[in-house]
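Below you'll find the structure I mean.
Entry: subunit A
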Amino acid sequence: MALHRPRLAPLLVALCLAITACGSPATGTDPPGGPPTPTATPTAATDPPAPIFPLTLTDDAGREVTLAAEPQRIVSLAPSNTEIVCALGACDRLVGVTDFDDHPPEVTEIEPVVIAASVDVERVVAAEPDLVIAAGNEQTPTSVIEQIEDLGLLVLVLYPETLEGVYADIELVGRALGRPEAANEVVGDMEARVDAVLEAVEGADPPLTLYEVFHSEGTTYTAGEGSFLASILELAGAEPLTGDAQGLLGAEDLVAADPELILLGTASYDPALADPDTARSTVAGRTGWSELRAVRDGRVVPYLEDIVTTRPGPRIVEGLEALARAIHPDRFE
Partner candidate 1 sequence: MSATQVARPLLLGPTLGRTSLVLVSGLGLLAAVSLAAVAFGTTGVGPGDAAAIIGHRLLGVGTVTWPASSETIVWELRLPRVAAGMIVGAGLACAGAVFQALLRNPLADPYIIGTAAGASLGAVSALLLPAILPVAVGAWLGIGLVQLLAFAGGLGAVVVVFGVARGHAGTPVIALLLAGYAVSSLLAACVALMMFLSGDRLGAVVSWLLGSLGGASWTRLALAAPLIVGSFGILLLRWRKLNALLLGEQQAAHLGVDLEREKRLLTALAALATSAGVAISGTIGFVGLVVPHLLRLAFGPDHRLLLPAAMVYGAALLVLADLGARLAGGIPVGVVTALIGAPFFLWLLRRSLVVHGR
Partner candidate 2 sequence: MAAEARDAPAIRLTDVAAGYRGSAGDRSVLDGVDLEVRGGELVAVLGANGSGKTTLLRLLAGVLAPSRGTVELYGRPLGAWTRGELARSVAVLPQSMELPDGFRVSEVVALGRIPHGRRWFGADIEDARAVADALRDAGAEDLAHRPVGELSGGERQRVLVALALAQEPQLLLLDEPTLHLDLAHQIALVRLLERLRRSRRVTVVAVLHDLNLAAVFADRALLVHDARVVPAGRDDLAIDPLLARRAFGVAIEEALTADGRVVLTPAVTRPMNEPPAS
């Protein structure tokens, strides 16, 4: 199935575009050569297509959102949401993003409505969106979501807690944007790559791994217990050393657990840790860390893909791949 999809996908997409009852230039035109032949898809264009909109969806916060028509002006309040929209081919519909968005490169040209992690409601309104995609679990504060809704705008809240959650979000947004087939393709791609990783690390002994999210003055933040990051680490073939629900790991617990491998996510932001030797000596210099197995065996790895590993969007698979390579380099020669 995964091998066949890429060839079918463009035809399916074109068919969907042809039958979608929406006259916006963003949805594209018929492919050259006229409409595709009916054999390309079981649902031939014999019945009049059921109108997709108005459409009622349930978002990750359990809210019911009703879209009257296909949204053409989208505001995204989180980088992961932006990436999802662009992965679905609707990048040109974005009229507002955050100042932290960086992928794909063209989004840096779009006016930010979130400055320094603070949502500027005035800018959101000025962008005249017909759909606002927010981030759940207070990453976009509930009060801001309520305020935007009270002003008459539609808000869709995304909060994936697992990889499956990311797939579900991509499909949800795909339906919301009238591009379900694009969503299927993206998810299919992701599933294929994930399968490849799982195959590659199958049977390998999962090392007890500390993924360092943040460290300062004896306080270490790592993957929280039951968190998204922990599940990704497991998929990548590691046994994650987790902290409490917020990811806080006490120094004593760290030493008692004695991880075999340390991945420095902080190296993605701190150039001083990018060099493996400097990283090793810095980490060894921390109180109590020099006795850890990982430090003695020299298994302290600067990890530079933190952004994609902690951004629950389409590129999470890149993060998973990078993690797997860092954890089981021998499987990826």
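Note that contacts are C-beta pairs under 8 Å (C-beta built on N, C-alpha and C of every residue); 3 or more make two chains touch, one makes a residue touch a chain; residues count from 1.
As a selection rule, all candidates are chains of the complex that A comes from, given by their letters.
Predicted model only: the values in this text are computed from it and were never measured.
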Which candidate among 1 or 2 is in contact with subunit A in the complex shown? 1
Candidate 1 contact footprint on subunit A (complex, rising order): 115-118, 120-123, 125-128, 137-139, 141-143, 146-147, 150-152, 245-246
